[in-house]
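Have a look at this one.
All protein chains but one are shown in place.
So, subunit A:
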Amino acid sequence: MIHSLFLINASGDIFLEKHWKSVVSRSVCDYFFEAQERATEPENVPPVIPTPHHYLISVLRHRIYFVAVIQSEVPPLFVIEFLHRVVDTFQDYFGVCTEAAIKDNVVVVYELLEEMLDNGFPLATESNILKELIKPPTILRTMVNTITGSTNVGEQLPTGQLSVVPWRRTGVKYTNNEAYFDVVEEIDAIIDKSGSTITAEIQGVIDACVKLTGMPDLTLSFMNPRLLDDVSFHPCVRFKRWEAERILSFIPPDGNFRLLSYHVSSQNLVAIPVYVKHNITFREGSSQGRFDLTLGPKQTMGKAVESVLVSSQLPRGVLNTNLNPSQGTYTFDPVTKLLTWDVGKINPQKLPSLKGTMSLQAGASKPDENPTINIQFKIQQMAISGLKVNRLDMYGEKYKPFKGIKYMTKAGKFQVRT
């Protein structure tokens, strides 16, 4: 399936290559560079590029292109999904997935890639199994290794690969047994000029951090499972149980993992927690434009809207801005024309605003387009859909674990058209 993998950085250098079958010359990447040149933006490079003898399938993450070379028919999503899994694994191992991190840990990267694919077909992609095979580098271990000459490669054999629950390590032991679940919901919305909602939907995930000894069997039930319209599970979740009783029953992987992602049915009205008053105008003939933006909370159920960040791509004609934020800081990049305003927390008594003028190119006609405003925010301790976890039970082990559930609402792709 996957013949080779090339990692290419933003400046177009191939800084890592790995081959699972015969060696493919790195000149094959020239086709990729061609496509990259043609695309104006980095994210516009087509994910699939046919070349005379190969096909290049690439993903862009953290400003690194992961380019897989394949030779024959294979579902493109198969490769794309795998590449993303590789990136996730790197991130899991090194904390960040940057060129520097990969270069520093090139041997671990190589060992990982070796285990993840056999002859181009995925072999071990569960992070729990991989961690049993190759221990993630930590500062401490790196130091110990340099002194003692010991290794990152696990001494014991990866028994996880043989088990019926391949996602869980065997022989897990903790002194503090804890299981934490984060219910994180994101609102995707498009708000039109007049402030009415064009489309809004809620996507949620439940991320878990489970550190439990032995082989615990957990069940998680919801107060209102009907809210969940469309769900996708970590493989550990027993699907039949969910179908029958709407209860999540699973033997959790060890450590951090995404238990569930869901979509809240579109029949439910989505509460939009912030509103934006805007007045962005360009006058014909004058080299000045007005910029006036006010944010306010609505439908937040008394919770504070935090970490608000407003960004907007201003038209090319804008040379510079002279704005005055009532709180927070704003920046404008005259090259990319990107305006960002870090608002922070919205105080309902004193609404944050950003007012001022934009200077336009002299003599140029007024821009046709109005910029869209992207907003990011966070609301703690609330799931905007109203989803509530009812209870979490553990079977199969004797001890009493610490349990915790946290709710959070975030803006996903939240856009206001002006």
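Everything that follows uses one rule, which is that a residue touches a chain if its C-beta (ideal position, glycine included) is under 8 Å from a C-beta of that chain, and two chains touch if they have at least 3 such contacts; residues count from 1.
In this text, contacts and distances are computed from a predicted model.
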- What is the missing chain called in its UniProt entry, if the choices are "AP-3 complex subunit beta", "Alkyl transferase", "Adaptor related protein complex 2 subunit mu 1" or "Tubulin delta chain"? "AP-3 complex subunit beta"
- Note on the structure: Missing-chain contact among A:Glu34, A:Glu81 or A:Glu178 belongs to A:Glu81
- Note on the structure: Which of A:Gln91, A:Thr170, A:Thr213 or A:Ser261 touches the missing chain? It is A:Ser261
- Message: Can you tell me which of A:Pro47, A:Gly296, A:Pro325 or A:Gly386 touches the chain that was removed from the display?
- Response: A:Pro47
- Query: Considering the entire assembly, which residues of subunit A contact the chain that has been omitted?
  - Reply: 1, 14-19, 21-23, 26, 40-41, 43-44, 46-48, 50, 55, 58-61, 70-78, 80-82, 84, 106-107, 109-111, 114, 118-119, 121-123, 125, 149, 151-155, 157-159, 161-162, 166, 188, 190, 192, 198-199, 201, 203, 229-235, 239-240, 243-245, 258, 261, 263, 266, 313, 315-316, 365, 368-370, 372, 374, 395, 413, 415, 417
